[in-house]
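Note that one protein chain of the assembly has been removed; the remaining protein chains are unaltered in position.
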Amino acid sequence: MAGGLSLYAEGESLLHRAHPLTKGALTVSAVALAFILPSWTWVLGLAFLLLALIVAAGVLRRLAAVAVVILGPITLLLLAVQGFANPANHTVAFALGPVVYYREGLAVAALAALRIGCLVGATFLFSFTTKPADITEALLQRGLSPRMGYVLLSALQIIPQTLEMATRIQDAQRARGLETEGSLLRRARAYMPLMLPLVLSSLVATEERAMALEVRGFGLAVARVSRIDFKDGLFQRTLRWGLLLLVPVAIVLRLARRW
Amino acid sequence: MSGPALLFEHASYAYQGAALESLSDIELSVAEGEWIGVTGPTNAGKSTLCLLGMGLAPHFFGGRLKGRVTVFGRDSLAVGVVERSAEVGMLFQNPFTQVSGARDRVDEEVAFGPECHGIGRMEVAERVAEALALVGLEGLAARHPSDLSGGQLQRLALAGLLAMRPRLLLLDEPTSQLDPAGTAAIFDVLASLHGRGVTIVMVEHRLERLSENCRRVIAMVSGRLLADGPPEEVFNRLSVIERVGEPVYTGLARDAGLPQPWPVTLAGAVVAFGTRRA
Partner (left out) sequence: MRAVRFAYPGAGDIYPEPGISLTLSSGVTALVGENGAGKTTLTKLLNGLLRPASGSVIVAGQEVADASVAKMARLVGYAFQNPDDQLFERTVAAEVAFGPRVLGRPPEQRATDVARAMQLCGLAGREHVHPHDLGLAERKWVAIASALATDAPVLVLDEPTLGQDFASRHRLRTLVERLAAEDRLVLVVTHDMDFVGEACPTTVVLTHGTVRHAGPTDVGFKRPEMIREAGLEPPHVTSLARELGLPPTVSAEGFLAEL
């Protein structure tokens, strides 16, 4: 079984080595700005910046694959809905018989798609260059409760384990004669025999895990010793604040000048 | 030499909402450094015994405890499980649910326990290396825990406990879900721990292995102690044989009409049968 859920791609780029919270601030800022920045030029600028970072991190190919899968359908949907049905449409781009496609809708859709593209780019850039264990450790160092940290990290291993359990249960029940394919009625009948063992086994497993954690001293009220020394410094700390401050600044500018 | 590692004084325990007691009037004293085998039919209270030693009963499960359970001189009711975890470790049957799930590497997984105890990084690294060497998993230090087999996971769980340098280990059927290779590996580790003076209380159904390794065996039935003594003595009692079972060698000697004491180990059986045929 794969080693837990994680999108992390090995690498030594600047982005890989940056402090997790710096990358976090970058992501939050980029995502917010993608929707706050007023016009084409600004959003395009953001997109190019993100693209440059993606290339520098060496994750262009991975991101392209993700982009096609996620952005493709969304973009097509936007182009269709806006191009055909936006109420402000009046300039014809092209017509196929009775079906008319408008320029205004096209522009709206394209900008929206670009904004979403920035969102996808920024979030996946973060996921590809940051280990879940690292971001959790960074948060724990800043005061996140150990229980929360544990819940976040263990989900990544427990979810695939649970999926595996679901497959085993399905095999076991099929081997008893349960039909799992076919009519809706059949599938409905199969629901309990498939769901209940999963729920019950998960509950039993949760209790066992909780006992094993206590036996190892989890929850002991002691001062935390940091596990990882992140390279940090004035530059990164300033950068983090700077990036985050861009958001309220952009909001104010947009409201004030009707940007 | 201080007092016993584990002491049960007229201890009785019933789980929350249970009508019947799982343990009744247990009198048991385990000295430091002993390796005790605990056996008995299903629902005899063997697991409950371990859970009481660890403090999971009554702290985790609730329930009613009568009498006293003392671990290294400290009353069970006064000390919680996590506080006790520096001295006592417990290994469970299921290798898969003892992995924390929050670490990507075997060595980081072993470090989990000591980290919870606030131990400094240098010392943690030392303890991890020591624990991995003890269980024979040094070669797999960089692997993801989900790549390991059941037997390896059980050894990993054990390493995780050993990193806390416990004085007492409670093992609840640790090899029952493992294949022979996994079982042999665990027993090897336990033997070396025993050599280092760790007190071991182990629940086990494989009576041949029990008799070979433990100088003292406790047989439990329906929440009570049926017998407590060296395996040669315990498994020569008909009441134990009838209600708990016996090592294969003992049954063979009995069926062959050999005189008591019937052997409990291979070596003993070779002698007993060899003499007979001589």
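Each chain carries a letter (A and B) given by its place in the written order, and its residues are counted from 1.
What we mean here is this: contacts are C-beta pairs under 8 Å (C-beta built on N, C-alpha and C of every residue); 3 or more make two chains touch, one makes a residue touch a chain.
The model shown is predicted, which means the values in this text are computed figures rather than measured ones.
Enquirer: Out of B:24, B:76, B:93 or B:199, which is the one that touches the chain we can't see?
Expert: B:93
Enquirer: In the whole complex, not just what's shown, which of B:5, B:137 or B:269 touches the removed chain?
Expert: B:269
Enquirer: Taking the full complex into account, find the residue in B:21, B:34 or B:208 that is in contact with the omitted chain.
Expert: B:208
Enquirer: Just to verify: which one of A:175, A:188, A:223 or A:256 makes contact with the chain not shown?
Expert: A:175
Enquirer: Residues on subunit B that touch the omitted chain in the whole complex?
Expert: That gives, for subunit B, the contact residues 40-43, 93, 149-150, 173, 176-177, 179-181, 205, 207-208, 244-249, 251-252, 255-256, 266, 269-270, 273-274, 277.
Enquirer: Tell me which stretches of subunit A touch the chain missing from the display.
Expert: These residues of subunit A touch the chain that is not shown: 165, 168-169, 171-179, 192-193, 196-197, 200-201, 204.
Assume only the chains that are shown with their structure count from here on.
Enquirer: Flag every residue of subunit A that touches subunit B in the complex, lowest number first.
Expert: Against subunit B, subunit A makes touches at 1-4, 131, 133, 149-150, 153-154, 156-158, 160-161, 205, 208-220, 222-225, 227.
Enquirer: Contact residues on subunit B for subunit A in the complex?
Expert: Those in contact with subunit A are residues 54, 56, 60, 81-83, 85-86, 89-90, 92, 94, 96-104, 108, 111-113, 115-121, 124, 144-147, 157, 160-161, 164.
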